[in-house]
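What follows is one structure encoded as structure tokens, with my remarks underneath.
A single protein chain has been removed from this complex, and every other one stays in its place.
Labels for the chains are A, B and C, by order of writing; each one numbers its residues from 1.
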Amino acid sequence: MNEIRTLTIDGQLISADASVTILEAAKEHNIHIPTLCHLEGLSDVGACRLCLVEIEGHNRLQPACVTRVEEGMVVRTTSSRLQKYRRMVLELLFSEGDHICSVCVANNACELQDLAYAAGMDHVRFDYLHSTHALDASHDRFVVDHHRCILCARCVRVCADVEGAHTWDIAGRGHTAHLVSDLAQDWGEARSCTSCGKCLLVCPTGALFAKGFVVSDPQNKQDFLRYIANTKSRKAWKDE
Amino acid sequence: MEGRMSIGSIWLGGCSGCHMSFLDLDERLFQLLERADIVFSPLSDRRELPDALDVLLVEGAVALSGQAELLRDFRSRTRTVVAFGDCAVVGNVTAMRNHLDLTSMLRHTYGAEGARMGHDPAHHLPAMLDEVLPLHRVIDIDIFLPGCPPPADLIWYTVHELLEGRHPVIDEKRLRYG
Amino acid sequence: MAQIEKNQAIEAENKHKQLDRALMRQQGRRGALIEVLHEAQHIFGYLPRDILGYIAASLQLPPSHVFGVASFYPSFRLHPPAGHTITVCMGTACYVNGASRVLRAAEERCHPRAESEQHDRIPFDVHAVHCLGSCGSGPVMQVDDDLYLHTAAETVESALDQCVETVRAADHASDGTTEASPSGEIFPESDTSGRQDARNNDSAAGETDDT
Partner (left out) sequence: MREITIQQRARPMTLEELYQIGRAHRERVATFRAEIHVCGSGGCRSAGSEKLLDAFRAACEKKKIASDVRIITTGCMGLCGQGPLVRILPRETLYAGVTPEKAERIVSSHIIREKPFRSLLLDADHPFYASQTPIVLRHMGRLDPESIEDYIAHGGYEALAKAVTYSAPEHVILEIRNSGLRGRGGGGYPTGLKWDIVRRGTSKSKYVVCNADEGDPGAFMDRALLEGNPHAILEGMAIAGYAVGAQQGYIYTRGEYPLAVERMRHAIREAERLPVIGNRIFESGFSFQVDLRIGAGAFVSGEETALLRSIEGKRGQPQPRPPYPSASGLWGEPTLVNNTETLANVPPIVLNGARWFSGMGTERSRGTKVISLAGNLRNTGLIEVPMGTSLRSIIFDIGGGVRENRAFKAVQTGGPSGGCIPSQHLDAAVDFESLAQVGSMMGSGGMIVMDDTACMVDVAAYFMAFCRDESCGKCIPCRVGTVQLYRILDRIRRGGATLQDLDILEELAVMVKDTSLCGLGRSAPNPVISILHYFRREFEDHITGRRCPAGVCLMDNESETAATAPLPAGTSPQTEGSVHE
């Protein structure tokens, strides 16, 4: 029994199914809201805070990816405050990791980079933390470089929900949180890993990549993402 | 800006790739020199420090304490300082040494072997900062021009806007890292 | 030598039995993982990797999930504890009464900057915890199980000397290896600085900085 809700997004009156999130409703009416930890086809965690929107009557900003539409909602997806906050989220991410684009395999194919361009981030005002992490190339085909990991947990979700291996998970807490495979073993020894490579294809940055790729090599991630989007939520196996 | 614009450039902890990209302006260099003078640059052999500058392009990150002083000195003489290239804007490859402990790195590199050849880091190397810093951690920066190197067209857009007396807008279309 | 190895094997055997009993008790109970981790740490003194793997298998949970949970909570230790622990309370009430000086004194004594001053052989872990619950009489410090109230930097010296004596006396008495026995209470004090995990030599391990 899905009822219809009517609401306005950026002044545009729209109607959407009650079970739909603001992000999905906006997408259906091609209103763009920036996202990073969201990936169509995977469950949503509301962690990166890039898709925060202003809703009249709510003094708190709400993440569009997990907030359901409600009758008579008035949503604003951009304002100077939201743009400033989105740029600051990106500055914080760039300061936390070691995002040196000139030597990165994902250069020119990185969602973090594209978002930073869209936010007009020409420099980072916070100190670079330069925390030293491991670089694990023990898997015969893949590499994980924790310096570029932004802990969006897309790989954790695709590996657990779509592949069903649950090799990846987040360990530690706060600023020492980091990705681990199985019992924090080297990726090559993680027995649960089926080497399917789905985690590589959903990783928005250059943290997970296949051996043999050199700097700014084009990685054809885009068609797989569309495949994963259609299997889960929309009509399965539809190829566009 | 009826008078001629004075442009200067220096390179700190960098690889001079950005200056090479500056030379890729090719024939546009002539248009530039019609309206501006390059008064101080590694590319020209004029050595006296100008007492005032309109625009300064600074390539490279701040790796040595001497560079920090040089930078502050130029800041006090320049109207518009441009962080020129990824090293100046984010620290880039030069800042990768921040993961390592400086003293143990020096001891490792110049240790027993270096001592045998009479190299003592304290005398033969300039004083280094523990942490390589992007420019805006040392001085105020007016324009950030990321890129490794920034493409010649972007350099030309920036310089041309400055010649016209406008502040260049490095927006989504023009921004490129790496 | 064989005798010691035999004892250790028997001891390891009955620790595993204790763990199996704990796992049996949790059978069918939802969300039992953290309860089992508490009991496992009480049995083994900390959570070794193979034990985490064993728990993951018996509760049919992915090993990465179990490690993720075990490494999230600071009370769980992933590394064998040093012989003895000094816990300094850095709660607000203790802090405003000068707890950071006590912490600095404890660290100075246990990991002295100048290598030369390393005189007591006894290994100490220094932990800063966020509240020991005796806020009325701070700064509070705990050496293994004895609690010291209204401590000052000077008290650290006397408290540690006293502890070193008792440990040395205990050494002579048992002259066996001072096996890393978990501290007395059923749940050892929370350990916020020991979040180090083998894979990640994260240089941001500034846990024991003075705040």
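Operating definition for what follows: a contact is a pair of C-beta atoms (placed from the backbone, for glycine too) under 8 Å apart; a residue touches a chain by one contact, two chains touch by 3 or more.
Quantities reported herein were computed from a predicted structural model and do not represent experimental measurements.
Novice: Identify the residue among C:23, C:43, C:82 or C:135 that touches the chain left out of the display.
Specialist: Spelled out, the listed residue whose C-beta touches the missing chain is C:135.
Novice: Have a look at C:43, C:93 or C:153 and name the one touching the chain we're not showing.
Specialist: C:93
Novice: Which chain C residues touch the hidden chain?
Specialist: Residues 28-35, 37-38, 65, 68-69, 72-76, 90-97, 104, 107, 129-138, 140, 147, 149, 185-187, 189-192, 203-211 of chain C touch the chain that is not shown.
Novice: Going by the touch rule given at the top, which residues of chain A touch the chain that is not shown?
Specialist: Touching the chain left out of view, chain A contributes residues 45-49, 52, 60-61, 63, 66-68, 81, 84-85, 88-89, 92-93, 95-96, 125-127, 129-131, 150-151, 170, 172-177.
One rule holds in what follows: only the chains that are shown with their structure count from here on.
Novice: Examine which chains touch each other and state the graph shape they make (line, ring, star, complete, other).
Specialist: Shape = line; chains linked end to end, path left open.
Novice: What whole-number Å value describes the gap between the mean CA coordinates of chain B and chain C?
Specialist: 50
Novice: Using Cα averages as centroids, what's the distance between chain A and chain B in whole Å?
Specialist: Each chain's C-alpha centroid was found; their separation is 34 Å.
Novice: By the touch rule stated above, which residues of chain B touch at least two different other chains?
Specialist: 99
Novice: Which chain C residues sit where two or more other chains touch them?
Specialist: Correct list: 203.
Novice: In the complex of these two chains, what residues of chain B are touching chain A?
Specialist: Within the complex, chain B touches chain A at residues 83, 86, 89-93, 95-96, 98-99, 131, 134, 136-137, 141, 144-146, 148, 170-172, 175-178.
Novice: Could you please specify the touching residues of chain C with respect to chain A in the complex?
Specialist: Going by the criterion above, the answer is residues 49, 52-53, 56, 62-68, 71-74, 195, 197-205.
Novice: Touching chain B in the complex: which residues of chain A?
Specialist: 94, 98, 100-104, 107-108, 113, 116-118, 120-125, 127-128, 130, 132, 215-216
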